[in-house]
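Selected chains only, in their assembly positions.
Chain naming follows the written order as A and B, and within any one chain the residues start at number 1.
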Amino acid sequence: MQLKMTTEDLTEFMAEVFPQVVGDFAVEDVRPMGITMRLIVSDRHLRPGGTVSGPSMFALADVAVYLAVLAMIGPQALAVTTNCSIDFMRKPAAGVDLIAECRLLKLGRVLAVGDVLIHSEGHEAPVARASLTYSIPPVPVG
Amino acid sequence: MQLKMTTEDLTEFMAEVFPQVVGDFAVEDVRPMGITMRLIVSDRHLRPGGTVSGPSMFALADVAVYLAVLAMIGPQALAVTTNCSIDFMRKPAAGVDLIAECRLLKLGRVLAVGDVLIHSEGHEAPVARASLTYSIPPVPVG
């Protein structure tokens, strides 16, 4: 299995397709069937008390699986999330970024499944885990 | 079962505690063990193509169950989401708000469970469904 997109490709793609979230996420590492992503925490991700909000963690898990899939199949695909299950297990540490470690467990013709562990940078205990299913539309025959 | 918070109470509470999301959500109706919420769709909720993003739908489902719980137990509690499962089933209609219908299926001493159906205003078919568990911390004895 070979990567079709590098860290740079994925970063450019993200900036083009999701301009609203530029500055929120960074690709730390991409590898066959896996990716490491960072949520660059800023005020808009926070809840009272200074911890990262649930929707921000959901967004991080979602983009991680999305880019892990695209890295394998290339940028042409319009993959969409069909399901997510997420467990919030600990309060994130204040004032540090979140790191998501994602691995693809299945990359089928129609469905892809990835799981994600999220931890606060510099802390080992996971703050959240998520599993997501993406539906991969058939590539139009040109 | 009686409500401890009205629509107005919930709206004020939201504005105080989550100033970042003021203008995003509106309480349409609250009733024992249930709530109807609106996502006031604006540019920052959209993905390319003009459809509402997954994280925005997650946020809507999350706040709906949260406020449905608080309406029953009052604003003193620091309830936190521990789990969410969400299915994205259809593309939201462009240019209209999203409406979330939430009912609490369980309101225990320690855990509350709610489910949510989200549809585009004026369209019947659900765009997403979610179920969430909230952990309710013990009220400190004063």
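What we mean here is this: contacts are C-beta pairs under 8 Å (C-beta built on N, C-alpha and C of every residue); 3 or more make two chains touch, one makes a residue touch a chain.
These figures come from a predicted structure and were not determined experimentally.
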Request  = Could you work out how many identical chains the complete complex has, if 2 are displayed?
outcome  = 4
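Quick note on the criterion: only the chains that are shown with their structure count from here on.
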Ask   = Expressed in ° and rounded to a multiple of 5, what is the rotation angle of the C-alpha superposition of subunit A on subunit B?
value = 180
Key: Euclidean distance of C-alpha centroids - subunit A vs subunit B, Å   = 23
Ask   = Inside the complex, what are the residues of subunit B that reach subunit A?
value = 17-18, 20, 43-44, 46-48, 53-56, 58-59, 62, 80-89
